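Moving on to subunit A:
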Amino acid sequence: MAFLEIDNMSLEFGGVKACQNVSMKLEPGILYGLIGPNGAGKSTIFNVLTGIYPPTRGDVRLSDESLVGKKPFEIAQKGIGRTFQNIRLFKELTVLENVMSAFYSSSNSSITDMVFETGKFHAEEEEVKIKSLELLKVMGIDDLAAVPAGGLPYGKQRKLEIARALGLSPKLLLLDEPAAGLNPTETRELTDLIRKIQKDRNITVLLIEHDMGLVMKICEKIYVLVQGQLVCEGPADVVQNDKRVIEAYLGVDE
Partner candidate 1 sequence: MKFNKTILIILLFVVAALALNFVMGGFAFDMSLLMYAKPTRWQGLISPYYYAVLVILGINIVLSVSLALLNGFTGLFTMGHAGFMAIGAYTSASIVTFMLPTAPFFVQMIVGSLCAGTIAALIGFLIGVSSLRLNGDYLGMVTLGFSEIIRIMLLNIDAVGGARGMTDIPQYTNLGSVLLLAVIVILFIKRIRDGRLGRAMLAIKENEMAANMMGINPLAIKVKAFVISSFIAGVAGSFFAHSEGYLSTQTFTFVKSFEVIAMNVIGGLGSLSGAILGAGILTVLPEALRKVQDITGIDLRMIIYALTMILIMILRPQGLMGNREWKWLSSK
Partner candidate 2 sequence: MKWMLNLSLVLSVLIAASCNKGGADKIVIGNFGSLTGTEATFGVSTRDGIILAMEELNKNGGVLGKQVELKAYDNQGKPEEARLSVEKLINVDNVVAVLGEVASTRSLAGAPVAQQNKVPMISPSSTNPMVTQKGDYIFRVCFIDPFQGEVIAKFAYNTLGLRKAAIFRDSKSDYSMGLSKFFENKFVSLGGTIVGDEKYAAGDSDFKAQLTNLKSKQPEFMYVPGYYTEVGLIARQARELGVKIPLMGGDGWDSTVLKEIGGEAVEGNYFSNHYTVEDPRPEVQNFIKNYKARFGTVPDSLAALSYDSAQVLFDSIKRAGSVEGPKLRDAIAATKNFPGVTGVITLNENRDAVKSAVVLQVVDGKFKFKETINP
């Protein structure tokens, strides 16, 4: 039984078909890649998974529970964390606070606790802070904890987004072009980090990426999406040699 299952999912916007009959089965603890030309609907799949768009047809199930009709924050609470193609950090919060915000739903001090600064409040804040700092350390940006997130260099913002998503303790992590805009050194660094996180925490990762090298290097299984339809799936060598994939890339993309 698959851990996350996309079952024959289609999404239409007023007649425009963004996704057609997409089916995916993700097993726990595996690093998946999702590639495809621009406008193929990769981010759209993320948006369906995270509940931003309800699918027009079909179903999405996490551990056999349908996610269709659930609110985005409910899905996040169930353990799907994500990053965004165009970084969406809380720019005026500090780096540390960004990560701490992800612990909102897992902590439970009440307004009274906050207002009277009870022992429980302090204990919880302390705990969240320690956990958040740990995550920052993992991503190698713990020295910037007190800096407003908007002030970080681009590459570090990408890392912070991942750290923040990890704050949810996700079972499934969706990374939307984490290497976009990074230089080769940074990309290499990030690649290693992603693999390390995935292994250490034993979580499922679904990665959208333009950088073929990166995808081929770390993904155990790759899905190829062309014009809203899955055309191919399998390990790197299978995908690389698939005729439809080559066509799609040669025909459309740079």
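Regarding selection, all candidates are chains of the complex that A comes from, given by their letters.
Quick note on the criterion: contacts are C-beta pairs under 8 Å (C-beta built on N, C-alpha and C of every residue); 3 or more make two chains touch, one makes a residue touch a chain; residues count from 1.
Because the structure is a prediction, the values reported are computed rather than measured.
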Touch assignment for subunit A within the complex, options 1 or 2: 1
Parts of subunit A lying in touch with candidate 1, wherever the complex brings them together: 50, 52, 71-74, 76-77, 81-82, 84, 88-93, 97, 100-107, 109, 111, 113-115, 117, 121-122, 124-125, 128, 164-165, 167-168
